[in-house]
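Heads up, one of the protein chains got dropped from this complex, but the rest are sitting where they should.
Let's look at chain A:
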Amino acid sequence: MNARRYMLEVRGLGKTFGETEVLKAIDLNVSEGELVFIIGPSGSGKSTMLRCCNRLEEPTSGAILIDNARITDIPRRDLDRMRLNVGMVFQGFHLYPHMSVIKNVILAQIKALKRPADEARQRGMELLDQVGLGHKADAMPSELSGGQQQRVAIARALALDPKVMLFDEPTSALDPELVGSVLKVMKDLRDKGMTMLVVSHEMAFAREAADRVVFMDGGYVVEAGTPDEIFGNPKSDRLKSFLSRVSGGAH
């Protein structure tokens, strides 16, 4: 694992909203093909950190590198091209409600990636098949369950062939019985070698699928390690108390 190069590096990342310091010098690396899980109480800055990685949020200080390119140095008007390398999946899916499933997956391929329409469609169908929704290509988002919508959102992000995938609480808005299908897609993705950074409360999934787990609290990375280290042998009191509070999901 250590021999692999870093696909995503976060160096001394700071973020303040007005007077509030949300992130205080975050350091974090994700190697190529690695799945890194970020856990922590709400308000700990996990989502903000993730959103800085494609500059939906502007970092106040520090640097972020994606495949060795400093994305924090890119002028605002050139962000669009960088974002093609960084796929993002949101808690609320955010499929475009006025477009069919396949059009959701095709839109950015054509408009942002400038892929020819037939090629975009072919790639879109491949990815819909991969997330198990090839048969829903012509359905409207409102006709899908939450879990299906989230899988389409994953396909939409993957369609741009990103180098890194960011997941911002991808299963938090789902009914419990729908969570499994989304996690399965994420696990398949990991097995295919995608580099992934995941903010989530699915502790069982973290244990099973994560290469490393990072615990954030109060704008700091408090502890990081393998799932066994984090869940089996937590060192800091803050992590211990956090785990005891969420222990329902840990087993």
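Side notes on the structure shown:
One rule holds in what follows: a residue touches a chain if its C-beta (ideal position, glycine included) is under 8 Å from a C-beta of that chain, and two chains touch if they have at least 3 such contacts; residues count from 1.
Quick note on the criterion: contacts and distances are computed from a predicted model.
This figure omits one chain of the complex; the name its UniProt record holds, of "Polar amino acid transport system permease protein", "Response regulator", "NADH-quinone oxidoreductase subunit D" or "Succinyl-CoA--3-ketoacid-CoA transferase", is "Polar amino acid transport system permease protein".
In the complete complex, the residue from A:Leu107, A:Leu178 or A:Leu243 that touches the missing chain is A:Leu107.
Contact with the chain not shown here comes from a single listed residue; of A:Gly18, A:Pro97, A:Pro176 or A:Gly193, that residue is A:Pro97. Within the set A:Leu84, A:Met125 or A:Ala204, the residue that contacts the chain not displayed is A:Leu84.
Contact with the omitted chain, checked across A:Asn54, A:Thr72 or A:Gln150, is made by A:Asn54.
Residue positions on chain A in contact with the hidden chain: 54, 56, 79-81, 83-84, 86-88, 90, 92, 94-98, 107-108, 111-113, 140, 142, 153, 156-157, 160, in rising order.
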